[in-house]
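This part shows subunit A:
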Amino acid sequence: MRQQAWQQFTQQGLPTLRDEQWKYTPLRMVAALLKEEENNVGGILNEARTKQSNIELQFEANSYVKQVDFDNVAIFNHTFNLAEHPLAVLNTALMQSGVAITIPDNTVIAEPIVITCIANDASAEQTQQLRHIIKIGVNSKAQVIFKYESATEKRYFVNIVQEIHAGENSHLEHVIIQEQHDDALHIEGVHIKQAANSIVKSYALSKGAKLARFDIQAHFAAAGSSCEMIGLYQAKGKQHVDFHLNAEHKQPHCRTKQFYRGIVDDKAKAVFNARVVIHPQADKSVSEQTNNNLLLSNTAEVDTKPELEVYHDDVKAAHGATVGQLDKDALFYLTARGIQKEKAEEMLRTAFLSAVIDEIDSVMVQALFRTALGMMEDKNGR
Partner candidate 1 sequence: MSNNAEIKEIASQEYQHGFVTDIESESLPPGLSEDTVRAISAKKNEPEFLLNWRLKAYRHWLTMKEPKWPHVNYPPIDFQAISYFSAPKSIDDMPKSLDEVDPELLRTYEKLGIPLREQEMLAGVVAVDAVFDSVSVATTFKSKLKEAGVIFCSFSEAVQECPELIEQYLGSVVPYADNYYAALNSAVYSDGSFVYIPKGVRCPMELSTYFRINAANTGQFERTLVIAEEGSHVSYLEGCTAPMRDENQLHAAVVELIALKDAQIKYSTVQNWYPGDKDGKGGIYNFVTKRGDCRGDNSKISWTQVETGSAITWKYPSCILRGNNSVGEFYSVALTNNMQQADTGTKMIHIGKNTSSTIISKGISAGRGQNSYRGLVKITPSAENAKNFTQCDSLLIGDKCGAHTFPYIEVANKTAQLGHEAATSKISEDQLFYCMQRGLDMENAISMIVNGFCKEVFKELPMEFAVEAQKLLEVSLEGCVG
Partner candidate 2 sequence: MFEIKNLHATVDGKEVLKGISLDIKAGEVHAIMGPNGSGKSTLGNVIAGRDGYEVTQGEVLLHGQNLLDLEAHERALIGVFLAMQYPVEIPGVNNMSFLKAALNAKRKMQGEPEVDAFDFLNTVKSKVKQVNMKEDLLYRAVNEGFSGGEKKRNEVLQMLVLEPTLAILDETDSGLDIDALQTVAEGVNSLRSADRSFIVITHYQRLLDYIVPDKVHVLADGKIVKSGDKTLAMELEKEGYGWVEA
């Protein structure tokens, strides 16, 4: 499997700006770090199976949460189409570590499962490839939180693939909090396959890394499922953040909600591409896409593209996108009441992001997001 994937990867290479899915996100820096692997392929492919990733995975191991067993090749690449994801091909060839979360049927896990992934100096020596596999059994419920952090100043590249199987009637809250140092390169694909009547809520926050690219995809394998994708991004300095969301409605009575907001400052760039496809047989589909951006500097850039492909008339679908700046009238109002300009701006930025945080069900996740964003007060001013 690894050989085959590596061959495939060397043939097609990294995606370029000519590739519609990568139109706004160049991978020059990733390519530079990959050079070494390419020069030392044989060694690395052999090593990959035995040598763990230099990303430290911290979690409480128990009967539900374990390291992924990479010898069991049958468990990989089931929730997405490998041909569409060149970085997942690379990951398939070189994947080293990851967590396997398996929740049996009819099980409710009350405590959140937290996985902290910490990069260290050694992470810069070669590319880091993580593969996480999550299976939620029938009627089961769980909350899984991934935190990405850095304990190094060096540039490294981490390429992650998450495969999520949500069983019938299951309920998963899936959280990503990305707060790595400003020189990290982070690419992550989250591929969700949902059985009938399952509910998946994906909450993502990206504020670290030089380059952060997320592909979050929901595939409804049966009727009655719903997927919420809610997230925030903050980019400043020379950061580049890119979210690609995708939901394919191939079954009746499924619902998608995509709601993202971002703040982009300095020379940073944010890319947002949400796509919902409603296929002919997907009766009673409901989809809603919203993307709002605050652009705070003239050297920053936002490229947003909320796409909708509808092949069926029995749908309700809407999307909206805005790009703007802080409301001048509101700013004046606050300063006229004696609030310092910087403080007033911060209040408005907080208010802008809070609208997204308020959509999150879990109070705990709300608090995590607020802390990560440095918001001192919650929405009630406490």
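A word on the picks: all candidates are chains of the complex that A comes from, given by their letters.
Note that a contact is a pair of C-beta atoms (placed from the backbone, for glycine too) under 8 Å apart; a residue touches a chain by one contact, two chains touch by 3 or more; residues count from 1.
Just so it is clear, the structure is predicted and the values come from calculations on it, not from any experiment.
Applying the touch definition to subunit A and the options 1 or 2 in this complex singles out candidate 1. Contact residues of subunit A toward candidate 1 in the complex are 20, 280, 293, 295-325.
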